[in-house]
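Note that this complex is displayed minus one protein chain, with the remaining chains in position.
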Amino acid sequence: MEPLLAIDDLTVGFRQYGRENDVLHGVSLRVDPGQRVAIVGETGSGKSVTLKTVMGTLPRPPGYIRSGQIRFDGRDVHSMSARERRRLAGGAYSMVFQDPATALNPVYRIGDQLIDILRAHERRSGNRRSRSETKERAFEILREVQLTEVERVFRSYPFQLSGGMRQRVLIGMALLNRPKLLFADEPGTALDVSTQDEILHLLNDLVDHEGLTFVMITHNLGVVRMTADYVYVMRNGRIVEDGPVTQIFEAPSHEYTRNLLRVVPRLTKRPGAPLAQEPRQSSDNLVDFQKYTKIFAASRSPLRSNRKADVRGADNVNLVVRRGDVMGLAGESGSGKTTLARSVLGLYAPTSGQVMYDGRSVEDQYRSLAFKRRVQMVYQNPGTSLNPRRTVGQILQLPLRIHSLPKEQLPDRVGKMLEQVELPRGYVNKYPHELSGGQKQRVAIARSLALQPDLLILDEPTSALDVSVQERIIALLERLKQEYALTYLFISHDLALMRNFTNRVAIMSRGRIVEQGETDDVFDAPKHDYTRALLSCVPVISAEEEAAKPAIDRAKRQQILLQME
Amino acid sequence: MEFGRFFVRRLFWSIFVLIGLSIVIFVIARVVPGDPARIALGPVATAEQVADLRAEMGLDKPPVTQYLTYIAGLTRGDMGMSLLSRRSVSRDIFEVLPATVELVLFTMLLTVVVALPIGVVSGRFKDGVVDNLGRMYALIGVVMPSFLIALLLQLVAGYWVQVLPVNGRIDATLAEFQGATGLLLVDSIVAGRFDIFSDALRHLILPVLALSAASIGQITRITRSSVIDVSRKDYIEAARAFGLSEARVLFKYMLRPASIPALTILGLEAASLIANAFVVEMVFSWPGVASYGVRTILQKDFNAVMGVVIISGLFFLVANLVIDILVGFIDPRIRMGGRR
Partner (left out) sequence: MGRAMQKQPDPVGRGETSEHTRTAIADPLEGLSHAYMRWHRFRSNPSALIGGAIVTSVIILAIFAPWIAPFPEHAGDFIDFRNRHAAPSWAHWMGTDNVGRDVMSRVIFAFRISLTLVVVILGIAVPFGVTLGLIAGYFGGIVEIVIMRITDIALALPPLILALAVSAVLAPTLTNAMIALTLLWWNWHTRLIYSITRQLREEPFVEAARLMGASRRHILFRELLPNCVSAITVKTTLDAGFVILIGASLSFLGIGAEPPTPDLGTMVSSGGGYLPESWWESIMPGVAILYAILGFNLLGDGLRDLFDVEIS
């Protein structure tokens, strides 16, 4: 059979600072009609460059195609003129963009943008539709991507829609002119798991119904297992392995693929090394939320207060973090997990109730240096939590200097701090941008440990990192916990990671804690419907995990998730 | 509805700035050493005459009262009396205003007509021929002091080529013409005097060229860089990937978002436009507000100086109000109270 898309020995390079270096080395792949293909890889694997080259959106310069062929439906795309190529775009093939927040033009209504795409194609193919027919087709596509209130969506500006709705609109745009081949760039990964799950199901349904061929790039193996038939694994600009999805997941041949599968956290209990915790007394309560409520006023002016629009960041929360716990706070965006974590630091004054730290109210003590010594935070994105204009040495010295460590001891202490997080001492003079993401996060962890705190708040500390880096950072955090007898308050949306890292967990939604308890209990026998619904949405990488997920049908789940909203 | 609230907010802001401006000017004018009345009457006047004038002008009252009186007058369009000509400042300014309005409006028109297309094409076809020439022109426009451009234009057009008039607004033989608005181009058409229209237009060309150089340069640059900025956005890549024609991407999907920063800067440019108008009017003996301003400033005519500064501030604010409304129309996020 003639493949729909064939890439042959593609080599792409970049020219930077007078040096040329290749980022793709002889990449070959083929996509047959009706096939669902996933290209998987971590950062720097070359999957985005591959997609951009095929789509013709590679920035040139600095990029250039050194050699190779790209054939779509038997025609050589690479040698086509830009005009001919544009003719194919949107019609013969199209693409679902990753980030629904930036891929829609902010100053035009959705309907306007949909009609433009239809008209562009009509002009090319020569068969003009009437005004009402065009509009009807736009409505039709909006219904097809399962949007309700299509009239309203049609008239809306992008900023008036939610992220999930925008993602649906983007899918609709890609499908408007009935392409044969649909590309997708990290589908759903910018969204919450429940929305991601819906979007992936939608894509699957559409591929089935329309007989589409589907090519996606992603770093998320769970997504791959859910939506692909055939997988290419990329690393450092090369395809290291390819095969049918079951073969890749069950019998990977390349060591890199095996390692990748090993480091992905599982939704089932990890064999060995659980963080066993002995029972404790109440005097061990380090953090204690007592009927804690925090309301964020929608309007800053007291005159125009709008009670309905006020956001309940935390709603009557009772929660205890015991000394030595790894307490997990899980939930989707806006569920209030970050609000709780930040209240421990005294960053939010409670609307009612209180947070106690070690028996005393946080409000009474958070300003004192002694308190700052005891509670520290590690942020999600080490790229923004380290000042780009200060060296690693300066960054690490700051807490020591504030807490008056003698100057002559500083260099030695900083060196020790680096070693503690397994970085060479020589890194003191480097700037953050000279480090990799994982190294930056290590520096951030070293900084938070500088004053030997009791409690570390970990705000999605690995979500900006590749999964293999995540594994090592988590291992580091586990080691440090043992060494320094730390307590962690760990925020994450990644339930599989939560299962493997925490010993207690609280599931949050809309500012409330819907369920809390020992991690194993919550995951093995979730009591609350919401927890069950959430768990059932998690994309997993093995049949074993799939079997362990709560059985709950899609309609019921939808209903539960909607109720919580 | 949202738009109405947005408009009212901008209006309040403008009024606030105007009040602030008047306070600043008032303080500067009043902290000046020396007695305005004495300066106005000259050294030969008697102490009694000076005291009378002070009383007449309200200078004997406390500064706050003076200021409130001034503001009260301002709301009626009364800017007090010129100390030297003893005429109403508002009347004086009203007489010279049309000349400046004509000059500035034409300059803005030329700026928009020339700078926006060049900026868009330069940004889209970065490093192309238009871009290189456009950048060259923009650079010259930005770095060339307007008095130098004015002088050069006078030199070339007035002395060497001699096709265009280099002084004033209209030929002396036609100077008796009077119209309702004071804008010669409008009045002459209304009156059907095409000889006057063409003469006025010819007088306008050189000053407008001199005045527009800087703003064309600035706006071209801003438009170019915001087009480049927008062309890197995801939604442009998406529009192309969905198969929209290049013309549509450029003139619809890029132009509108890119024009938002360009317009905002155009509003701020109004300030330097006024400043340059002072210089250009001087060189071309253009009988406008700026010439009047320079004259009264050099004569230390306080009320007139205040009037001129407030008029230029007012012009700046009106220009920015118009721009804000325009930006509100272009960007739904601003209009509907969302965040930018």
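Order as written gives the chain letters A and B; numbering starts at 1 within each chain.
As a convention for this text, a residue touches a chain if its C-beta (ideal position, glycine included) is under 8 Å from a C-beta of that chain, and two chains touch if they have at least 3 such contacts.
None of the values given here were measured: they were computed from a predicted structure.
*Asks:* I'd like to know which visible chains would be in contact with the absent chain if the whole complex were considered.
*Replies:* Taking every chain of the complex into account, the missing one touches A, B.
*Asks:* Of B:F3, B:F94 or B:F147, which sits in contact with the chain we cannot see?
*Replies:* For the chain that is not drawn, the touching residue is B:F147.
*Asks:* Where the complex has a chain not shown, which of B:Q66, B:S231 or B:T264 is the residue touching it?
*Replies:* B:T264
*Asks:* Would you mind spotting which of A:T43, A:S253, A:N318 or A:S333 touches the chain that isn't drawn?
*Replies:* Going through A:T43, A:S253, A:N318 or A:S333 one by one, A:T43 is the residue touching the chain not shown.
*Asks:* Over the whole complex, note the residues of subunit B touching the chain we left out.
*Replies:* 13, 16-18, 20-21, 24-25, 28-29, 32-33, 139, 142-148, 151-152, 154-155, 159-160, 222, 225, 229, 261, 264-265, 268, 271-272, 274-276, 278-279, 282, 293-294, 297-298, 300, 302, 305, 308-309, 312-313, 316-317
*Asks:* Please identify, in ascending order, the residues of subunit A that touch the omitted chain?
*Replies:* 14, 16-19, 21, 23, 42-45, 48-49, 59, 62-63, 235-237, 345, 347, 369, 372, 376-377, 379-381, 383-390, 398-399, 402-403, 431, 433-434, 436-439, 444, 447, 451, 464-466, 468-469, 472
Criterion: only the chains that are shown with their structure count from here on.
*Asks:* For subunit A and subunit B, let me know how many angstrom lie between their CA-based centres, rounded off.
*Replies:* Each chain's C-alpha centroid was found; their separation is 50 Å.
*Asks:* Which subunit B residues qualify as touching subunit A in the complex?
*Replies:* Listed in rising order, the residues of subunit B that touch subunit A are 233-235, 237-246, 248, 252-253, 256-257, 330-333, 336, 338.
*Asks:* Which residues of subunit A touch subunit B in the complex?
*Replies:* So the residues of subunit A touching subunit B come out as 55, 57, 86-91, 94-95, 97, 99, 102-108, 116-117, 120-121, 123-124, 157, 159-160, 170, 173-174, 176-177.
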